[in-house]
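I have a structure here, written as structure tokens, and I will follow up with some questions on it.
One protein chain is absent from this view; the other protein chains keep their places.
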Amino acid sequence: MKLLEHQAKAQFRQAGIECPMGRLAHTPAEAAEAAREFGRVVVKAQVPIGGRGKAGGVKLAGDEEEARRAAEQILGMDIRGFTVPAVLCEEALDIARELYLGVALDRDRRSLVVMLSFAGGMEIEEVAETSPEKIAKLWPDPFSGPHPFEIRQLALDALAAVGGEGTLPKSKLLAQLVPLVQNLYSLCQRLDATLCEINPLVVTSEQRLIAGDGKVEIDQSAEFRHHDLVKELGDDQEAAASGDDPLEVEAKRRGLTYVHLGGDVGVIGNGAGLVMNTLDLVKQHGGEPANFLDIGGGAKAEVVRNALEMVLLDPAVKGIFVNIFGGITRGDEVANGVIAARDQLGIRVPLVVRMTGTREEEGRAILEQAGIVPAVSAPEAAEKIVQLVAAQGGRR
Amino acid sequence: MKLLEHQAKAQFRQAGIECPMGRLAHTPAEAAEAAREFGRVVVKAQVPIGGRGKAGGVKLAGDEEEARRAAEQILGMDIRGFTVPAVLCEEALDIARELYLGVALDRDRRSLVVMLSFAGGMEIEEVAETSPEKIAKLWPDPFSGPHPFEIRQLALDALAAVGGEGTLPKSKLLAQLVPLVQNLYSLCQRLDATLCEINPLVVTSEQRLIAGDGKVEIDQSAEFRHHDLVKELGDDQEAAASGDDPLEVEAKRRGLTYVHLGGDVGVIGNGAGLVMNTLDLVKQHGGEPANFLDIGGGAKAEVVRNALEMVLLDPAVKGIFVNIFGGITRGDEVANGVIAARDQLGIRVPLVVRMTGTREEEGRAILEQAGIVPAVSAPEAAEKIVQLVAAQGGRR
Amino acid sequence: MSILLNRESRVLVQGMTGSEGTFHTEQMLAFGTRVVAGVSPGKGGSEHLGLPVFDSVQEAVAKTSANVAAVFVPPPFAADAIMEASAAGVELVVCITELVPVNDMVRARAFLSRRGTRLVGPNCPGLMSPGERAKVGIIPNQNGQEGPVGIVSRSGTLTYEIMQALGRSGYGQSTAVGIGGDPVLGLSFSDVLELFAADPETGLVVMAGEIGGADEERAAELIGRGYPKPVIGFISGRTAPPGKRMGHAGAIISGNTGSAKSKVEALERAGVQVADTIEQIVDLVKQRLPKPAAV
Partner (left out) sequence: MSILLNRESRVLVQGMTGSEGTFHTEQMLAFGTRVVAGVSPGKGGSEHLGLPVFDSVQEAVAKTSANVAAVFVPPPFAADAIMEASAAGVELVVCITELVPVNDMVRARAFLSRRGTRLVGPNCPGLMSPGERAKVGIIPNQNGQEGPVGIVSRSGTLTYEIMQALGRSGYGQSTAVGIGGDPVLGLSFSDVLELFAADPETGLVVMAGEIGGADEERAAELIGRGYPKPVIGFISGRTAPPGKRMGHAGAIISGNTGSAKSKVEALERAGVQVADTIEQIVDLVKQRLPKPAAV
């Protein structure tokens, strides 16, 4: 899950990382109060998506009145599909320079990578593309974490990449970065995060390093180790996620790996590769997939029923293509699930089931007995479902 | 520093290690209260030394009255030189078996070692000598700590060493030991301890593992990382340490590495090896060293003054032998310190200074100018001081 | 011949006594695999499916000389099981378990790389060497057919599809390897391609990638430097919209990186023919390897 800025910063603070003083405001009055407390403040929309600044979701306010007005403008605003439920009001920092500091999963190195750049701020993504040499990198041993000497070298490398022009003295930089990077890396490991990012990492005019913004993404597979936190943060995010696709929200609640795609052919399969290939097949045959839904390995009948029900919640769906190749998943289980769903849910849209692999015969027998004819090959099944949906007036 | 049992257990609890319910009592009334709360209790003297049980410092009390009486007997008792200032009153466990679990520094392997034995309890030291194979050992990588699979193997090895007779089912043992060992090891690392020991680790009749007693020793060199804790625990120990040698307590306060030995020849040197050899020399020449005092490497004049003052606090001292071989320590600094001390403290006992090594000439010159004749060789100096002390009526 | 797994391989199954472990161990045995032991901490000393069960991999290896481990334990314990197998001296670990925390795998990878242990997976179907009657994992038995095609794929079910489609045209496999769909994997496409390069039975390699990551691009670089055998490529997820996470923790497109387009282009630049459909894979194999080896 992605944490909102104020959630990320709460984690940062616990980890010993300095953040600006601030408070969350749900009303313009609360924003004004923050300005009374902190003076000049930045009012920032709390939405789980980037590009807030460009969308007008971040405003500087010099006094209470300005803070009230900024909050009025931002609260309830729509930012790329997300309605803003709250703003974070933080003391405005005296910014001498903006660095970038992030700990992220590096798939290629199969490791976390620590990235530091003196060319931080809003343009970091452009920097990453056009002058990647300006981002110094460190791949720490995952058991030891980054050693102080490695962090110092990272800082020296980042500094050398901008010709040594680091705004604050080298010794001050090194002294502050060592604990900062250690804390951020520990936090990333402790939260089982795949991303912990500070951008900008602000160098203030007093030469202190302060986290200007924060991004944290917790690995979904590891959420079982962070039940309480995920629940707490998730509840808090419900409001912020109001702009989320309601079908995807519902799927998450049901524990299903579902992506809403907007077409009219419901797709269910087992294994992400297979489901993606199924989407490709539907497209190749002229159809428009309504969704991606992977029931995963070893799915039982109940999961299949749940998946069918989920797909049918999308009113655009005019037919469903179930594509199962049994490995861990067994044909008989899937067949039972399909039949249970059809009977209990009274499914009326066309249903094409293609099934092969483990317990294929048993599964086919069950389907046939129940009057459902399974398709033999995936392309054939794709063609069939696209035809059936088209016959119902769906897109072709 | 060594933690008292109740201090160690407070650390255990914070680390997620289960301990019996209990409370510290400074008076018999408080002990009775504990019995009212917990029922049958064990009343245990809190002293920083082993062998409490044999000395009568541990008593079982069935009710409030018995607890009061036990506390009356134990409080103020002298256990191997320590006056008992407080007792820990804990619920009496229903003991099915006593295991031993410890994390300790293994000098030979240059590593922490985790030790587990089913032959735990009071006899563990005897077991270690007579049947060491009954203690299973694990040397974890210090960066990863013990992996769960390693802890399971440790448990299996310990179990095999007693023929598989482990009192509780293997799966329950493994499930409880994995987090327990991880927690104890983490605690040891977090506290910079060289020993974290649970003995006995009690298997209760409900097959739970509970820490019956606890020993923790924090590495003195690492105390700078644990200032608050060491201060807090140290204050608490002051009372308990009432039986400590007052000279050693004072030396600790002065930050000096001093051991009181009971003779009449005060010894000061730089480098533990040199000081130990100086003690050996004094003994070889028929003298009795009053103390060991190592001023360490690079000592400045002020440290030397402090050391001389410390040695003179021992009323038995009839002469002082200062033996300096300069490496990091410089002869001129030592000479200045000796003179400052003599002048400020008005030292009247004989003083033999032997000095060689770095800035030896400068140091000798300073001493000679001030009227102190430095000795040439260490044996010669040892002989001289023993003679001088004997002349004062000291032991020979 | 084959890669990674052959008839001499002695397999132990971690988590054998669980329901998935039981089912798939039966299937492995039915395929002919030399499964020699199960490992279930706390159940050591018992028997399951006629095989001895041990408390630890160390004991299992000591008693049965197992050199391959199949991991069927639940996600919270999977990385530890992988490291246990490596520490016990097992040469090849195949982790079937899905939803293993990514940072657990980062640690396990670091642990294994120090010891030189090979890992396939996690979140993978495992591998099968049909000519050797050896399988570790969950690839359906009926898909195994001896032959000259090496298959390496990120997706389990797609591997089966490809095996089945090729099999129907008479093309069996030397070894089929599902490397798994997670962001942090053991063997990569490149690693497996190098093994296939050295395997005399393998005449051609089918490499089925998907969106996300850069392993396909890395493999393309390897092939581009000169690869001794024909390679047929396939990339799934080509119609997936960018920025959407497609189930596999691995399968997400962020900007241009890891897109199907980038992968297809990289492969084609390296001289790899990339199929649009599984049927086309079969056609391309037929062109490059006109005679399927007799089975």
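Which chain is which? They are A, B and C, in the order written, and residues in each are numbered from 1.
Assume contacts are C-beta pairs under 8 Å (C-beta built on N, C-alpha and C of every residue); 3 or more make two chains touch, one makes a residue touch a chain.
Please read all numbers here as calculations on a predicted model, not as lab measurements.
*Asks:* The chain left out here touches which displayed chains?
*Replies:* Contacts of the omitted chain with visible chains: A, B.
*Asks:* One chain isn't shown here. Among B:3, B:281, B:320 or B:390, which residue touches it?
*Replies:* With B:3, B:281, B:320 or B:390 as choices, the missing chain is touched by B:281.
*Asks:* Of B:56, B:81 or B:297, which one is in contact with the hidden chain?
*Replies:* B:297
*Asks:* Quick one: say which of A:14, A:144 or A:392 touches the chain that got left out.
*Replies:* Checking the options A:14, A:144 or A:392, the one contacting the hidden chain is A:144.
*Asks:* Quick one: say which of B:336, B:356 or B:387 touches the chain that got left out.
*Replies:* If we include the chain that is not displayed, B:356 is the one touching it.
*Asks:* At which residues does subunit B meet the chain that is not included here?
*Replies:* Subunit B touches the missing chain through residues 105, 107-108, 110-112, 141-143, 188-189, 192-194, 219-222, 224-225, 257, 259, 261, 269-277, 279-281, 283-284, 289, 292, 294, 296-298, 325-328, 356-358, 360, 378-379.
*Asks:* In the complete complex, which positions of subunit A touch the hidden chain?
*Replies:* Those residues of subunit A that touch the unshown chain are 144, 147-150, 152-153, 156, 169-171, 174-175.
Throughout what follows, only the chains that are shown with their structure count from here on.
*Asks:* Which two chains are joined by the greatest number of C-beta pairs in contact?
*Replies:* Highest contact count belongs to chains A-C.
*Asks:* If you average the CA atoms of subunit B and of subunit C, how many Å lie between those two points?
*Replies:* 55
*Asks:* For subunit A versus subunit B, what separation do you get between their C-alpha means, in angstrom?
*Replies:* Each chain reduced to its C-alpha mean, subunit A and subunit B end up 52 Å apart.
*Asks:* Which integer distance in Å separates the CA centroid of subunit A from that of subunit C?
*Replies:* A distance of 28 Å separates the two centres.
*Asks:* What parts of subunit A, by residue number, touch at least two of the other chains?
*Replies:* Within subunit A, the residues that touch at least two other chains are 141, 143.
*Asks:* Among all residues of subunit C, which ones touch two or more of the remaining chains?
*Replies:* In subunit C, residues 107, 111 touch at least two other chains, as defined above.
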